[in-house]
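Mind having a look at this structure? Questions to follow.
Excluded from the complex is one protein chain; the other protein chains are retained at their positions.
Order as written gives the chain letters A and B; numbering starts at 1 within each chain.
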Amino acid sequence: MSAIPHDHAADHHDDHGYHPTGIMRWLTTTNHKDIGTLYLLFSLTMFFVGGCMALTIRAELFQPGMQIVHPEFFNSLTTLHGLIMIFGAIMPAAVGFANWQVPLMIGAPDMAFARMNNWSFWLLPPAAIMLVGSFFVPGGAAAGGWTLYPPLSVQAGMGMDLTIFAIHIMGASSIMGSINIITTILNMRAPGMTMMKMPLFVWTWLITAYLLIAVMPVLAGSVTMLLTDRHFGTSFFNAAGGGDPVLFQHVFWFFGHPEVYIMILPSFGIVSQIIPTFARKPLFGYASMVYAVASIAILSFIVWAHHMFTVGMPAAGLLFFMYATMLIAVPTGVKVFNWLATMWRGSMTFETPMLFSVGFLFLFTMGGFTGLVLALTPIDIQLQDTYYVVAHFHYVLVAGSLFAFFGGAYYWLPKWTGTMYNEKLGQWHFWCSMIFFNITFFPMHFLGVAGMPRRIPDYAQQFTDWNMVATVGAFGFGLSQLIFVVALIKCIRGDGAKAPAKPWEGADTLEWTVPSPAPHHTFETPPHVA
Amino acid sequence: MVRNRGGRRAPARTVVASSTGNSAAVTGIAALASGAANAALVFDLQPPVTPIAQQMYDLNVLIFWICVVIFCAVFGVMFYSIFKHRKSVGHKAAQFHENTTVEIVWTVIPFLILLGMAWPATKTILAMKDTSGPDITIKVTGYQWKWGYDYLQDGFGFYSNLATPLAQIENREPKGEHYLLEVDRPMVVPIGAKVRMLVTAGDVLHSWSVPAFGVKQDAIPGFVRDTWFKAEKLGTYRGQCSELCGKEHGFMPVVVEVKSKEDYAAWVATQKAKVAAAADDPAKVWTEADLAAKGAVVYAANCAACHQANGKGLPGAFPALDGSKIVNGPTAAQIALVLAGKAGTAMPAWKQLSNVDIAAVITYTRNSWGNHSGEAVQPAQVVAARKEQ
Partner (left out) sequence: MAADLSGKPVDAARLRRANLRTALAVGAIAVLFFVGVIAAQFVGNTATGMSVVGAAVLLFLAFAIGRNLRK
């Protein structure tokens, strides 16, 4: 492939030709592609760990009555399922995509701070071990829900301390990753790659990284206060000592709501790369997409209290947060319409990445509708802390973020491994995921409106049928993900057609100008973007 | 379309019932939209019995249909495009990528739709928050894991515990009609009265919720929040704690009985009479047998969730009382621990219980299972211990 200036690049390789092999290669690597791979494999592992917890939860909820686990352990499962999926699966996967794709898409040779990149990954496994290991300490793992609301979380055993430290470490990792990504994007773009020429994935990650910089320290601050309340006699959240338990909720959701967008914006970016490729048509409304992402990010800072409509805010507070929340529907709508307009009058084909993107579009919009319903305070009073909320955020996080990540994985696997994924397996993976996802989560809307609270290990009899349906769906969904593992292993082992440099007819970003698999070093001499 | 927990109850489940559920899941949207629902399945908000809940219900229906219309429009376009604009049918890609007019249109129209939704919601919020001029004020306190109700104007109060027997939860007995939604002493209110609820908590966050009333208010330790409802239909209404509060979070239901004005007055009279009769003289000396009998009831309602009915606790999580050093040690230490709780553990303070209850439950623990102290702890000792704290 002529995109790489062969002679020069080859010389350069020899300069730092020392490549440790085996485990040392991965421990010491500073290469953005290796680190991207590590992030993605780590997140896949945590996805299965968190998934097993979810399946245990669903198994217990198959019928009324306590069958499999104790209530305390059940609470630990819901707590750790949430924490692991958010901090262990979704966020690292997004960083993995950024590591692989951002330098390739902007024509940079590597990330700005290669060694810090290595550290920010290798902080994650110890944090994950602390989280999972907390199941085995006296008192068990944290059981106060992933939101860690005090005073319950102050009451808990040392599993909570391990969770707090794990969050600190993961937060530090995220902040380091974000600094790296922001610096890379701002300073290392190839000549001619102006901000408004950057692929949308890069844009969404730039904004996500800014969100992370702003809110991860807030989370770290709030759990630090929790820690000092637990062990050092402070009373930030203790009414008896002059504190306020609701204060934690304000601070937590000041982090928590932008966090929601941290998890979904990179997915927006991935989908915005995939849909134009398979529609063979440029992205509709590039500039308005960028502005929509930026407005969503800004609005995300002024809507946090919609997670707390039932704490008893004054009417003015309820109204403000309701209006602000509803406003988010406008830029989100713009994005959905732009994707539709991109598909409109295109020349579409439906390979697996496109299927996942269309699935994303369909189900994410459903999650958007339920989000709109929840935004309306009077209805939220009925639905707050019920299964409706569980359904809503799984529609936007599983069918939203996760589906987009699967789409992205299939889209770029040929570039990463040099082997085309097995299209048949991909299609099976998509359709099984799509069907079982809906069997699992659609009934939860009904359970929620009928009044079934979330985070309960046992339920009244009228909720039985839908819970059975959801449990069957959950096991189907979990098993369907094994198809992805098979497809992935086949790609890594080179079992499949050899991927050309540009396997997708409609793709036009820079990563498709380097050979497949992408060589260890790319763009050491920056390309010039017209 | 409406299925409520007060209404039809599904009998014991069979495989047949779950396969019905399966097919219904696939046609879920259609069923919801057409209003045709399987009798055994829940699909909708519980039937409202207060004006606020009615407004919430109507708002939900309105939003539902708005979403259905948008859904059809947006995905109608998408699926048309998916079927017509594909390469396999020979469609050639257009190259447009901008159109300021449509971009403005699809920014402004959603905004207008949102305004239309915000208007009724705002009216409901303002009505919801207006707790002025109540006929009755009841204070509800969430504890791990029960509710306490105090009728402030009439000067009595009581605790409301889950009434479902453990045997049903552990699948040793068939589950009753109101499994997990039944309590020993429900809250009672008169029909048509504006009831103001003062909501607080004694330990951790809870949330007092009755869907049929459109009420859900978090209970926050150290703070009192208020909400209100005016029930317009006689009956028994059920809800659950809606904020994770620990191990037994799923086992602290809310049950409210709405009675006629006369029945309510009669109920209040009996409650007041009970209070007068039960105003235990703390100086009265009880026999060990009387205390232990009363203590068994108190223990089952408050302690058995953690320390278990057999007093063995749960190893690693909750200590055993059977053979415990504290229970078999000096009485003063045990009274102090029960009153104050144990910091840093799941053992809360129990000072909200009456002196007689605390004396009784301690007597019970000291004379049950393998513990045979033979002594009775008198309410007077608890009174003395409270003074020392």
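Keep in mind that, in the parts below, a residue touches a chain if its C-beta (ideal position, glycine included) is under 8 Å from a C-beta of that chain, and two chains touch if they have at least 3 such contacts.
In this text, all values refer to a predicted model and were calculated from it rather than measured experimentally.
Touched by the hidden chain within the whole complex are the displayed chains A.
The missing chain, though absent from the display, is touched by one residue of A:Ala98, A:Ala166 or A:Met216; that residue is A:Met216.
Summary of contacts with the chain left out: across A:Met158, A:Leu247 or A:Ala315, the touching residue is A:Leu247. Note on the undisplayed chain: of the listed residues A:Leu38, A:Met225, A:Leu374 or A:Met420, the one touching it is A:Met225.
Contact with the omitted chain, checked across A:Leu55, A:Met188, A:Val398 or A:Leu425, is made by A:Met188. Panel shows chain A; residues 2-3, 5, 107, 112-113, 175, 178-180, 182-183, 186-188, 190-197, 206-207, 210, 213-218, 220-222, 224-225, 236, 244, 247, 250-251, 254, 294, 297-298, 301-302, 508-510, 513, 524-530 of it touch the chain omitted from the view.
In this text, only the chains that are shown with their structure count from here on.
Centre-to-centre, using mean CA coordinates, chain A is 32 Å away from chain B.
Chain contact summary for the complex, chain B toward chain A: residues 3-5, 9-10, 13, 17-18, 20-22, 24-26, 28, 32, 38, 40-46, 52-53, 55-56, 59-60, 63-64, 67, 70-71, 74-75, 77-78, 81-82, 85-88, 91-99, 102-103, 106-107, 110-111, 114, 117-118, 121-122, 124-126, 128-129, 168-171, 175, 177-181, 199, 203-205, 207, 209, 211, 214-218, 220-223, 225-227, 239-251, 314, 316-317, 345-346. Of all residues in chain A, those touching chain B in their complex are 63-67, 70-72, 75, 138-140, 143-145, 149-152, 155, 238-240, 244-246, 279-286, 288, 310-312, 314-315, 318-319, 322-323, 326-327, 329-330, 333-334, 336-337, 340-350, 358, 361-362, 365-366, 369, 372-373, 376-379, 381-382, 384-386, 438-439, 442-443, 445-447, 449-451, 453, 455-466, 468-469, 472-473, 506.
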